[in-house]
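Let me give you the structure first, and then I'll get to my questions.
Just one protein chain is left out here, and the rest sit where they should.
This part shows subunit A:
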Amino acid sequence: MTTTKPTLLLVGYGMVGHRFLEALADTGAAERYRVVVLAEEPRPAYDRVGLTSYFSGRSADDLLLAEEGFTDRHGFEVHLSSPAVSLDPAARTVTTAAGHTLSYDTLVLATGSYPFVPPVDGRDAEGCFVYRTIEDLQAIESYAAGARVGAVVGGGLLGLEAAGALKGLGLETHVVEFAPRLMPVQVDDAGGAALRRTIESMGVVVHTGIGTKAITVAEGRAVGMSFTDDSELATDLVVFSAGVRPRDQLAREAGLTVGERGGIAIDEHCRTSDPHVFAIGECALAVDGRVYGLVAPGYEMAVSVAQQLAEQAAQPFTGADLSTKLKLLGVDVASFGDAFGSTPGSLDVVYSDSRSGVYKKLVVTGEGALLGGILVGDASAYATLRPLAGSGRPLPVPAESLVLPAGADTAVSLGSSALPDEAVVCSCNNVTKGTIRAAVTDHQCTTVPEVKKCTRAGTNCGSCVKLLGTIVADELEAGGVEVDRGLCPCFAHTRAELYEIVLVKRIPTHRQLLAEHGRAPEGSEGCEVCKPTVASIIASLAPELEASGHILDGEQSALQDTNDHFLANLQKNGSYSVVPRIPGGEITPDKLIVIGEVAKEFGLYTKITGGQRIDLFGASVDQLPMIWSRLVAAGFESGHAYGKSLRTVKSCVGSTWCRYGVQDSVAMAIQLELRYRGLRSPHKLKSAVSGCARECAEARGKDFGVIATTNGWNLYVGGNGGATPRHADLLAQDLDDEQLVRLIDRFLMFYIRTADRLERTSTWLERIEGGLDHVREVVVEDSLGIADELETLMARHIGDYQDEWAATLADPDRMRRFVSFVNAPGVPDPSIRFVPERDQVKPDLVLLATEEQLLAALDPDNAPFPAARILEEAR
């Protein structure tokens, strides 16, 4: 078949190229063209801005930008590992390195940039690297394994990223910057000094004001560097990160106009000197004479071109804001607007505290309007201040109050109301406050995730998400939308608030909590929502409250959902399933045989679960104690499959057997499963331990996942499978056993304390203010000073643990509930019957279709249990 659509050829599939493809799809331009993409790298576009996170556990796949099937769905023809080597604008063709020639009607160049390597001797020696692609990182990673010292040439944004990576790889790390300070483009001398102090306190050695003269080479390998001040440094590895240059070679050789210092010249519609060719992103020289090395302006150009191709009104690109906020080596750095005070008559307002490494400078006009600023060490005010810079309006509060640290008498942080509608809140995707407000008022979005989806705001670097939340909340409130945060009709409090009330006031019963803190009328029963929730809180805090540690004792018994009430999982025909604990998935043949025997004797359907355990289905309530007597006698204990509690800690076989394993993942999984068994939480908790980076236990799909490294363990949190899969985020790395357990103790207790009802760790992490960073501050850095308390609570839970099933079998009171009929103990429930399937049983659902079906089955002719006679005998 031949296509009649014109061909749109995209050369370059990096971040900007991908944004362009997305915009083609969004604007409908994708329908008008046959779209062909030439990519130099062996993989589709990935998050180059987040490249360094490759070293903290994100795999190459995690970094990919497109969701699965993106290019296929829109019919984009993508050729990977196919760099373009020549362009013939007259013939309108592009030729690839493999010699294929492609014709185009419209060409878009998004070839990006290349790392600038200063022309010093020895720069090509083994051990010299650049920092640009995943392949670069993989090469650095493998070379670093045999190295002790690493040096980075360049103390700018990318250089410090690279330094963080080398440090993370365990190297003694040096940074060499030609300018007199770090990050010379973004911060001033005082800001650079604050940054330097903090970075040096982490053990990175900073050399400023010197240039690299040569790389010392021995036997083809880099062994050192010499500098312009004649000093020398012995190093095993050198990373050049001294800026980037636009990749304009294709256009230059084809005779298109390029800038004196590089960059493909474009007009305000991103068109090059050839009307059939556009250029976008870092390869383009904009009309203001600048080449933009940031992703946000590249995105603007991409969208602008897509809009033109869709014949929509397109936003011309005349220049962009160079504001940046980033976290380098854990230090917040932000620079925005006229950061250096180059506007005539501008004035500075400065706060500096060398002790804490905080430096803040605001540049204002004589009338008090904000022009720009620099924030080092604490950039929390960036999101609100940046949109105000250059707006021309005087600040609503004195500038000095905005730079003082929180807690100082006159410190102020601006609310979202200080921003005008045209203020750009998300600079990555150019979303204004007005657009965000409209998402709430016109598009009925009521949550931050909905607004993110609707507007794209906050979907890239995420630095504006907190501000986004404030704007959404303010807008909902202004619209009179009353958001009832109460747990249920009985309580106006959230689960987290109830937890605090129970803990602080030591309230041991639902009834007391409802009477003293409920909003229901006197004499209320509570409801099916608050009863199990409060029961879970009481169970988590039982030792603190001096309540029974057994969930079937006293009032707790009346609060449990049926699963907890019978310590088994209710199935659709009224029967239950049983899951004994098999810690870490490790089980002896003898125990396997017992499970088989029990299943056979009670006619149970057996299935292996996803969590490396065995589920036995089809038990009636009166069979449960008999089944469990056998299991407990064989050394099994409750697996808590019925509870909102720790389920399983899955593991791979680990270093004991596996030739790739670097730690004993099975032993660690068993240790963790036994430590946290029986812990009641807002929702179920799953975990896994992998013995090496191959991650066979799928730990990053778990609430807390542990992955072995050669130095210990990496801890990931907030993962989930299910309907909304989420990869867990790295919380801390290279932990020893003791550190690992301590952090998990704190993490779990912090989650239990602050999560909503039925909120998994993945949604909790997305919801809570400050997200992962906040959780890390609380759990790892103890910013709230509650770590000791969290650890104590966990220690008391562990000390109080007992096997619920063994304790139930030992107590006649707890055992009384395990009858099908209170007036006929010992009589099985006639509605629970089975039919055969694949050599096992399944529920007989026909029997349940109508009451008459059941009664017919009870007829003496075809039923084993004539009810009346049984009742007679029971008396």
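The definition used in the following text is that contacts are C-beta pairs under 8 Å (C-beta built on N, C-alpha and C of every residue); 3 or more make two chains touch, one makes a residue touch a chain; residues count from 1.
Following the convention adopted for this analysis, contacts and distances are computed from a predicted model.
The chain that is not shown carries the UniProt protein name "Rieske-like [2Fe-2S] domain-containing protein", picked from "Iron ABC transporter permease", "Rieske-like [2Fe-2S] domain-containing protein", "Heme exporter protein D" or "Putative tricarboxylic transport membrane protein".
Only one of A:T95, A:T208, A:T447 or A:S557 touches the chain withheld from this view, namely A:S557. Per the touch definition above, the residue from A:H18, A:R92, A:H565 or A:R742 contacting the chain not shown is A:H565.
Interface with the hidden chain, as seen from subunit A, comprises residues 489, 511, 520-521, 523-529, 531-532, 555, 557-559, 561-562, 565-566, 570, 572-574, 816, 820-824, 827, 829-831, 845, 848-851, 854-855, 858, 866-868, 870-871, 875.
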